[in-house]
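A protein chain is absent from this complex, but the other protein chains hold their places.
Chains: A and B, in written order; residue numbering restarts at 1 for each.
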Amino acid sequence: MRGNNNHAIKHNSAELNLQQQRVIAAYKLLVPMLIMLVFVAAWPLFRSISFSFTDATSNTIFNGQSNWVGFDNYLERRVRSNGEVSWRGVLVDSDWWNAVWNTIRFSVVSVSLEAFFGLLIALVLNMQFRGRGFVRAAILIPWAIPTVVSARMWGWMLNDQFGIINHIMMSIGLISEPIAWTASSDTAMLAVLIVDVWKTTPFMALLILAGLQMIPRDMYEAAKIDGVHPIRVFFRITLPLLKPAIMIAIIFRGLDALRIFDLIYLLTPQSDATVTMSVLSYREIQQFGDYGEGSAMSTLLFLIITAFVLLYIKLGKLDLAEGKS
Amino acid sequence: MGRSILQNMVFYFVVALIVIISVFPFYYALITSFETGTAIFKPNVLPEVFSLSNYETVFTQRSFLRSVVNSVFIASVTVLCALLLAVTASFALARVQFRGRGLLLITILGVSMFPQIAVLSGLFELVNALGIYNKPWALVLSYTIFTLPFTVWVLTTFMRDLPIEIEEAAIVDGATPWVIITRIFLPLLWPALVTTGLLAFIGAWNEFLFALTFTISETERTVPVAIALLSGASVNEIPWGPIMAASVIVTVPLILLVLIFQRKIVAGLTAGGVKG
Partner (left out) sequence: MANTELKAVRKSFGQFEAIKGVDLEIKKGEFMVFVGPSGCGKSTLLRMIAGLEEITSGDLIFDDERVNNLVPSKRGIAMVFQSYALYPHMTVYENMAFGMQLAKASKQDQDKRVREAATLLQIDHLLDRLPKQMSGGQRQRVAIGRAIVRDPRVFLFDEPLSNLDAALRVATRLEIAKLHHDMNDATMVYVTHDQVEAMTLADRICVLRDGKVEQVGTPSELYEQPNSIFVAGFIGSPKMNFLTGEFAAKFDCKTIGIRAEHLDIVAEADNAWHGRIIHTEDLGADHFLFVDIGLEEPIVIRQSGKNSAVLGRKINIRPNVENIHRFGRDDKKLA
């Protein structure tokens, strides 16, 4: 290659330059993952949405005998022979709206409580004290325990006859007779909330703690020198600077809460008091074999969650800009 | 720093409360798992009896051991597949400028937040079409939905932090992207791989909805389903002792892993969340 030609300048324009080669390599490196995602996520999602426009049941789903019914699973106008108009479909189903209400109520309450306790724990863990590492390890334990196991453990602790919670509360006189925490429709949602808050607050605390540790120390020192009261420091410095971290943690958890399934399914009898969108849709599909309506429900849940993801992207102002590498 | 004794007492009281609330349920499950007969129905905070018979019960049920094996197999294979696909993809996403990269990242993040129920019926059809219903592969396939986007996302954030000059030095040395990934970045990224893999493993190990839907026979169940469906001779007689023993068995390895890799896990969680 070296200086073998003294006259004409050689052109290598056929060769791709580095950036072009890298882009081609990038596409090649992405293809296996993309194929896999299309295969396991996009296609099943497309099929699930398709089912919501058919009358598919567990009998017809595999033999292709289900029929296209348009939006009937969502909302269908029926005119009886006597001229009376009636509506059916998920959108006028009181069970569905009850599940929507339960899901939203659960999400709002659980995420608020988790944000509050998470912030509290993060503030504690952000202080210098002996045994801090130990406390941080301890709060990771609820997070590490599988949901099924925590449902079972708490189910046992909240047991109406032999549960330790009733036992303790009765012995200190808080209640006079045992409460059927998980079974009774008055307290079942409360039980779910207790377990969920217990299990997921650590996650919240860790995210908020990471945000806290990014606040420069000298800001606090400056405030201290100026003699600002600690409570004022918290509301004027800590909280505003922490807001992005808290918002992202809340949205992450909110998305998780909206799709809650296992805890409700395992801890409670899934009565009207606790049934959520996921549980109802699952029941429709698995127990009643109604793929059409079940898929309509899951599609609605998907749309709600998509809306939240878009909100997250907008609020989080994610660092996804093409410019940064 | 000038905290009064009262403030200190309140502070340590709060700390103690946090620790007790975090640890107590597991502790209580642990002491219950050692109790048998009538002792189990007597609420007590301190251990009074010590018997291993619940553990014997659990381990003599052959299907429980099968479930543990299933869970280990499914979670490991899922995580390995996800890491394999994610390493190359995250290199492309983190280090190459190309059109549509931002959109692709958002899509991947979106998929990781999918409600599982939204793909359930479509996945059920797919699993049947592939003839893997009630087989471990059905779960490996379906768990890829959440493990793959998660690993891609977290590894992309880790991969971004590697110094650009090392990559450029490798380019000057004649390394192709594949060589850079396998010979330069992988050796540097293994701590991140361990963290990401561990988090994905925990996710796959704990999954319940797909496992419940795509398995039917007792021998194909995973641990969460096995524990959920562990029942006694009659409907009303829930075998709390063996359930707690089984819970302890599947939780102890997780807790140990989490405690050993504590710092790395926190880094991984925050990489996926805050930095996003």
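Criterion: a residue touches a chain if its C-beta (ideal position, glycine included) is under 8 Å from a C-beta of that chain, and two chains touch if they have at least 3 such contacts.
Not measured: the values here are computed from a predicted model.
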| item | value |
| --- | --- |
| Visible chains that the absent chain touches, using the contact criterion stated earlier | A, B |
| Residue among B:39, B:179 or B:259 that touches the chain left out of view | B:179 |
| Candidate in contact with the missing chain, chosen from B:23, B:77, B:170 or B:194 | B:170 |
| Sites on chain A contacted by the missing partner chain, in the whole complex | 1-3, 5-13, 15-19, 21 |
| Chain B residues that touch the omitted chain in the full complex | 163, 165-166, 168-175, 179, 184, 187-188 |
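Everything that follows uses one rule, which is that only the chains that are shown with their structure count from here on.
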| item | value |
| --- | --- |
| Chain B contact footprint on chain A (complex, rising order) | 18-19, 22-23, 25-27, 29-30, 32-34, 36-37, 40-41, 43-51, 56, 61-62, 120-121, 124, 127, 129, 131, 134-154, 156-157, 159, 161-164, 167-168, 198, 202-203, 206-207, 210-211, 245, 248-249, 252, 255, 258-259, 261-262, 265-266, 277-278, 281-282, 285-286, 291, 294-295, 298-299, 301-302, 305-306, 309, 313, 316, 318-322, 325 |
| Complex contact set, residues of chain B against chain A | 11-12, 14-15, 18-19, 21-23, 25-26, 28-29, 32, 40-43, 45, 85-86, 88-89, 91-99, 101-102, 104-106, 108-111, 113-126, 128, 141-142, 144-145, 148-149, 152, 160, 164, 171, 176-178, 181, 202, 205-206, 208-209, 213, 223-225, 227-228, 240, 243-244, 247, 250-251, 254-255, 257-259, 262, 265-266, 269-270, 273-276 |
